[in-house]
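Yeah, one chain of the complex is gone here, protein chain that is, but the others are all in their spots.
Going by the order they are written in, the chains are A, B and C; count residues from 1 in each one.
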Amino acid sequence: MARNIEAAKCVQCGKLHYPTHFYCPSCKGTKFQGVAIEGEGTLVTWTRSHVLPLDYSTMYITLGIVQMDMGVKVMGQLDVGTPQTGMRLRSRIGKVREIQGSDIKGLVFTAI
Amino acid sequence: MARNIEAAKCVQCGKLHYPTHFYCPSCKGTKFQGVAIEGEGTLVTWTRSHVLPLDYSTMYITLGIVQMDMGVKVMGQLDVGTPQTGMRLRSRIGKVREIQGSDIKGLVFTAI
Amino acid sequence: MRDVAIVGVGSTQFGRAQWSLLKMMCEASHEAIQDASLGDRKIDAVFVANMGSARNNRMAGLASALVDRMNLYPAAAETIENGPASGASAFKMGFLGVASGFYDVVLVCGGERMREVNNLEATEFVSFLSHRYAEYVYGVTLPGLAALFARMYMERYGVTNEHLAMVAIKNHANGLLNRKAHIRDSITMEGILTGPDAINNNPWVSEPLRFYDCCPVSDGSSALILAPANLAKELCRKPVRVAGIGQGTDTHAVHERPDPTELTAVRIASQKAFHMAGLTPQDIGVAELHDAFTILEIAESEEAGFFPKGEGHKALERGETQINGRLPINPSGGLKARGHPVGNTGVSQLVELSLQLRGDAGKYQVPSRPKHGFTVNFGGFGNNVIATVLSEGV
Partner (left out) sequence: MRDVAIVGVGSTQFGRAQWSLLKMMCEASHEAIQDASLGDRKIDAVFVANMGSARNNRMAGLASALVDRMNLYPAAAETIENGPASGASAFKMGFLGVASGFYDVVLVCGGERMREVNNLEATEFVSFLSHRYAEYVYGVTLPGLAALFARMYMERYGVTNEHLAMVAIKNHANGLLNRKAHIRDSITMEGILTGPDAINNNPWVSEPLRFYDCCPVSDGSSALILAPANLAKELCRKPVRVAGIGQGTDTHAVHERPDPTELTAVRIASQKAFHMAGLTPQDIGVAELHDAFTILEIAESEEAGFFPKGEGHKALERGETQINGRLPINPSGGLKARGHPVGNTGVSQLVELSLQLRGDAGKYQVPSRPKHGFTVNFGGFGNNVIATVLSEGV
């Protein structure tokens, strides 16, 4: 079972943010609770990238920004044939990259 | 036959310098003639280095600064068993390093 | 603060370097020094802009190396990195040095030699600018971030691939007039978008962006000399005053911006620069914007205040940003055609603007001889932006 990707919830004011900040964007608090980024969301924008960093051997990767129902926007890889802005997606944790021989896990989205 | 290592001689004022500068250190001229660094010289200081950059597989390298009779001071590798400050040396061009699979040539000194 | 002026400018040919990074930087600096007719006056400090020397050229302490190569000891030497906005950052530092009275004569030199590594390594290196664990690990590159931005922008404001191509065609036409430009190719709408060979001539990089929507990977160096205004009149027939500098930062991860189609840092930087200059966008007669991607020229022209939000592409359609239009943008060819030696670009934009304000831009001189010019130098994907206003005379 892969480790979750987490947003940070301010212990002081409840504001949720992602990625991590040292100070809460709302109240400057410095204590946070991890909240798993999971569930469903809506595709905000996407791209199919044909020019890739060194570590990939595929022809392209599909990337998107997703507004999660749980409250934060995230970048993730899309496992979707024909993406369309506004489509509904579900997240899972999967391998998104290999860096110096290690698998990196991250958010991968499929169509609902 | 390996390419020479060259000092620069100012066309305008004759000042010899090494390594290269864009402006002559004496007269600010910008035209230079190459002068081969070769022949004999005197050891100014030396070290035996036991902690080496990635590209070396030897246990240590011996490095020195040499005052050449032809007029410039240079750094070079010493092919000398027991170096001593003030000793006389003769230069040749040899392999001094391997960078990403290519041999780099430079000044190597032996005792006279 | 003292008034500060640009009293000399220089630049190498852009493209694939024939020389080492340092030698390129010497050539550009020498040209700027000659242009300023410094005579025996000493340079007090050197500010170098560079992004990749430690990774791509096995060199650190680049500014110290430049001082050595040019025998400028004991001049102070500093190397500044702000990704693609390194150039404007180094320029700002030089400005602060002179404005404060700490230094009199300052050399600002940008240099980048990306093509010492291959294209894949260059792309990977530039992607180090993205957010380490919220973006980079997903394999996003700068063209990828630009593509995510472009799709949103196009869908919201009705910008089409034709509009993007119009930016490229305009800037390549300008680049043809600039003998130092990296790319000197005339391109047509048919050739890159509507014709039968378009997809071969102009393949996808990161959809919806194609090859001609992205700037090339260039080597190159530019340099300029700064001096206090009172000294500038002595050193230079046509000094150019640094009227305003503004800077803004934004979230690192593009997706974290409340509205990711807004380039807040561009807006803040521009407003600050105009405020300092005591000018408005209407006063500007020429602009060099950061068109690393065609969409950025359009978006920046709006955030800077030249056109209402969502209407930059209409001004483009009307030809207002052409070299003989109301507000010529990127008469030098921009990053698209002049080239984008990453860390150098900001310096090169200011060199180009100085030439325009002096009337020395030759074949690509804006015919109106503008009195005030404007630049945007865009760091990261818009998370650190510097805008500058230059004015003719001191």
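One rule holds in what follows: contacts are C-beta pairs under 8 Å (C-beta built on N, C-alpha and C of every residue); 3 or more make two chains touch, one makes a residue touch a chain.
Quantities reported herein were computed from a predicted structural model and do not represent experimental measurements.
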| request: Name every shown chain in contact with the chain that has been left out of the document. | output: A, B, C
| request: Check the options C:265, C:329 or C:376 and report the residue that touches the missing chain. | output: C:265
| note | Full-complex touch with the removed chain, picking from C:41, C:55, C:115 or C:156, is C:55
| field | Missing-chain contacts mapped onto subunit A | value | 20-25, 28, 30
| Can you name the residues of subunit C that touch the chain not displayed here? | 1, 20, 22, 45, 51-52, 54-55, 58-65, 67-69, 72-83, 89, 92-93, 96-97, 99-102, 125-126, 128-129, 131-132, 136, 247-253, 264-265, 268, 379-380, 383-384
| In the complete complex, which positions of subunit B touch the hidden chain? | 17-19, 44-56, 61, 63-65, 73-77, 85, 96-97, 99, 104, 106-107
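Here is the rule we go by: only the chains that are shown with their structure count from here on.
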| B-C versus A-C: which has more C-beta pairs touching? | A-C
| query | Quick one: subunit A and subunit B, Cα centre-to-centre, how many Å? | reply | 54
| said: Based only on mean CA positions, could you tell me how far subunit A sits from subunit C in angstrom? | reply: 32
| request: Would you give the residues of subunit A that are in contact with at least 2 other chains, written as numbers and ranges? | output: none
